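With one protein chain removed, the remaining protein chains of the complex are shown where they sit.
Labels run A and B following the written order; every chain starts at residue 1.
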Amino acid sequence: MARTRTALIAGAGATALVLSACGGGSGSGTAAGGSGNGATKVTSIKLVAAEYSKDHTAAFWKQFADKYKAKTGITLDVQVVSWDSIDQQSSTMIQNNNPPDVLNLNVYASYAKDKLLYSADEVLSPAVKSDLLDAFVKSGTYQNKMYGMPDLSSARALFYNKDLFTKAGIAAPPKTWDEFEADAKKIQALPGGNIGYAMPLGPEESQGEFSIWTFNNGGDWKTDGKWAINSAKNVETLAFMKKLAVEDKVTQNNPGKTNRAQAFDLFKSGKAGMVVGFSPLAGALDTDKKVNYGVAPMPTKEAGGTPQTFGVTDYLMSFKKPGNQDAIKAFYDLYYQTDQVNTFIKDEGFLPVTKSGLAVFASDPKLKVYLDTLPNVHLTPTDDPTWDKVKLAVQQNLGAGVGANGDPKAVLDSLQKTAESGG
Amino acid sequence: MADPLQGAVAEPGSTPAAATAPAASPVGSASSDGSSRGRRRRTLHGGTSIWVALLWLGPALLLIFGVVVFPAVQLVRAAFSKYSITGLRLGDAGTTNFKNVLNHSSLPTVLANTVIWVVVVVALTVLISLAVAQFLAKDFFGRKVVRWAIIVPWAASLVITAKLFTMIYDYYYGTLNLILTTLHITSGPIDFLGDDRWTMASMILVGIFVSVPFTAYVFVAGLNAIPDDVYEAAKIDGARPWQIYWRITLPLLRPAMVVASVLNIIYVFNSFPIVYTLNDRNPGFLHDTTITFMYKLAFKSAEKDVGMSAAAGIFNVLLILIVVVVYLRTLKWQEQED
Partner (left out) sequence: MAVVTRAAPAPMGTRRKVGWARARRYVLPLVGLAVALAFLGPYIVMVLNSLRPSSDVVQTPPTFLPRTWQWSTFGDVLGDQRFLNWLKTSLLVATSSTIIVVLVAVPAAYFTARVRFAGRTAFLFLVLITQMFSPTSLVVGLYREFFDLNLVNTYLAIILTNSAFNLAFAIWILHGFFSSIPKEVEEAAHLDGCSRFGTLTRIMLPLTMPGVVTAVIFTFIAAWNEYVVALTLMLDDAKKPLTVGITSYVTGYEQHWDQLFAASIIAIIPVVILFAFIEKHLVRGLTAGSIK
C-alpha cells in the first residue's frame, strides 16, 4: 500500500502565534499500527460530504478522490449532500449498519459516544494532529480522545454598513452594548426605513447568534463542566436582545423567526446597519459591490472588556469498519496536506484549522480581523453529546424569548431543564 | 372488508351510463384468455383461475411487495426500536415510541393543523378544479395556451415552488407585499409567513395552487369520457344548462370526483415540501402538520429520534387509512340512499 507520509510545514509564522491554553485535549497518542487488525483491506471507501457551495465542494472532492486513488490505489466514493439533508442521509446509513467511512458534519460527539468512530490516535498521524489548532483539538475531543477532525472553521464578527453609519453620524463601530444600542437606534431613525441591527434568532442557527452575544457578557452554555443555560448572565443577554427587538424596535421584523440568510439579505441590500457575519458573507458582499461595509470585533457588555469571538468548526469523522483503518489514515494524511485543506478552505471562503494554515492565510489582509482571533475562538460545547440535542432544543425555542410576549428567563430555564435531563 | 372501489369509483346509479354498467354481475368471459395453459387450473368463485389473475396482476403485485411492503415492514420494526440520535439501534423499545408521540405536548396543535390543512385545501381544490375543468372543456380562442399554462404549477417541482413562494410572501422583498402596498390595498407589508395569524392561510393558498392542476385534469378527463349523446338527449328533452350540469354532468363525473378527492386527501395529508419550506423560519411546532411533525421528530427537534418518528409515521398511515375508509364508506352509503 503506497501510503505517503504528509510533509507538513510547521510554518514559523504559525508557531509564532501564541496559542491559548485551551487544555490541549488528549495526550498525543501513538499512531496505531496500520495493520487494520488483520481484516481484509478495503479497496474503496465512502465519503459523505456536506455541500458548502455549488461551484467548489463537489469539484474539490473530485480532484481529491483522483489524488487519493493515485496515491493509495483505493477508490474514494464521494457523495456530496446538501446541509438540509445530510442528517437524514447519515442517519439512514447508520440505521442500516452501513455508515460511510468518512462523514463530514457539524457534530460528532454523539457518534463518538455510540462508539462508532476511530479516535485520532488510530487514524491521525502525529504530525497532522500537532498541526491542528488547539481550540479545535479541544472541541473535537470527547472523553479525552479526539474524534472530530476539523475540516474548516469560521469566526463571527460584527459587520457594519459604513454609509449608514456616516449618515447617522456614528464615527466608529460600537465597543459596548450601550453604544451598540444607541447606534442601532440612530440607524433605525434614519429616513428610508432602515434597520439598526439584523438579528437572526430563528430555528436555523439561533444558538450561534445567542452565543455571540452572551460570550461577550461573560455568559456561556456550560461553566465548570455543568450546564449553565439559565445563568444570570445568559438571562441578562437574552433580555437585552429582547429589548432591542421589542422595546427599542431596532431589529428587523420578527427576529425570532429570521434565519441567517434573511438577515444577511437585508445587510446585503444596504438596509441593515449591523449584522453578525463571517467570511462567506464578506465574499458575497465583495462580489456584489453594493455595500460599503466594515468588520469589527463584537461589542462587550462592559466597557473595556475583551471581545470574545464565536467560532464554529465542522468535522470529519471516520467510522470503524473492518479493514478501513489504513485507508482512512491515508485519507486524513492527504486531506491535511497544506495544498489540500487550505485550497478547500480558501475556495469555500472559510478559515483555516491548522497552524500551517494560519501562516498560509496570513497573507490576506481581509482575513486579518478573523485570523487574529482564531486561536482564541470560543466555541459551543460540541464535545458534549448532550449538546447535539440541546442545540436542537435551543433552535426550536430560543426565538420565542425575543417575541413580544417572550419571557427570556422562562425560555432559558426550560432549556436548562432539557440539558440537565440529558437532552 | 368493503370493496373500496365498487360503488365509489364505478358507475353512479340512475345515469345513462350506469344502465349498462357491469355492476355486480361477475364476468364469465374470463376463460377466453390464458387458455393455452388453462387446462387444469383451479377455479375460484367467480370462475377465474388464480393463475390468470396472477398473470394480469403479477407485475403490479411484484412492484408493490418488492418496493413498498418491505420498507413498510422496516418502518414498523423501527417504531418498536430504541435509537440513539445518530441512528444507531440500541435495542427494543416496546411501545415507548408510540406513547411518546401520544404524550407529546404539541400533538393537539399538530392534529388541529392537519385537519384544517387537509379539509380546506381539498375542499377548495375540488371546487375550484370543477370550475376550471368545466371552463377548459369549452372551446374558445387560446384554449390550448390556457391548458398549457395550468400544467405549469403541476410540472414544477414542489420544493422549488415552495421556495418561490417564500420569496413572493417575504415581508421585506416579497412580490405580494410589493403589489399590495403599491396598489394601496394594505398600508404596510404583511408578514405572511412569520405572523401566526397568516401562516396557515398562506400555506393553504399554495397547497390549493399546486393541487388544482392535477385535480382539474382528472375532471377534464372525466368530462371527456361522458358520451356526447347524453347531452344531446338532455337537450332534446329541453333541459337548461344548469340542470344538465347538476343532473347529468356532476353525477357522471362522480367516478373522477372520487378518485380526485380520495387521492387529494392522501396527497395533501402527506404533503411535505410546502408546509416544511414555508414554515421553516418558525420555531417549534405551531404550524406543523403530522407529516412535518414526523420529520422534525427525526431530524430537527430536540427529540431527534428516528424510532419516535417511525411511530409517528405509523400513526400517520393509520390516520389516513381511517379517513379514507370512512370517506369511501360514506360515499357508498350515500349511493345506496339514492
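By definition in this document, a contact is a pair of C-beta atoms (placed from the backbone, for glycine too) under 8 Å apart; a residue touches a chain by one contact, two chains touch by 3 or more.
Predicted model only: the values in this text are computed from it and were never measured.
Only one of B:137, B:180 or B:286 touches the absent chain when the whole complex is considered: B:137. For chain B, the residues touching the absent chain in the complete assembly are 1-5, 9-11, 17, 20-22, 26-27, 29-30, 32-33, 44-46, 48, 50, 53, 56-57, 59-61, 63-64, 66-68, 70-75, 78, 132, 135, 137-161, 163-165, 167-168, 172-175, 178, 209, 212-214, 217-218, 220-222, 224-229, 231-232, 235, 238-241, 244, 255-256, 258-259, 262-263, 266-267, 270, 272-273, 291, 294-295, 306, 309-310, 313, 316-317, 320-321, 324.
As for the chain not pictured, it touches chain A at residues 46, 51-55, 58, 62, 77-85, 88-89, 91-93, 95-96, 98, 204, 260-261, 265-266, 268-269, 271, 280, 283-284, 287-288, 290, 348-349.
Keep this in mind: only the chains that are shown with their structure count from here on.
Taken in their complex, chain A has these residues touching chain B: 87-88, 90-95, 110-111, 113-114, 116, 202-204, 206, 252-254, 256-259, 262, 265-266, 269, 271, 388-390, 392-393, 395-400, 418, 423. Remark: chain B residues 78, 83-89, 170-173, 191, 193-195, 280-284, 298-304, 306 touch chain A in the complex.
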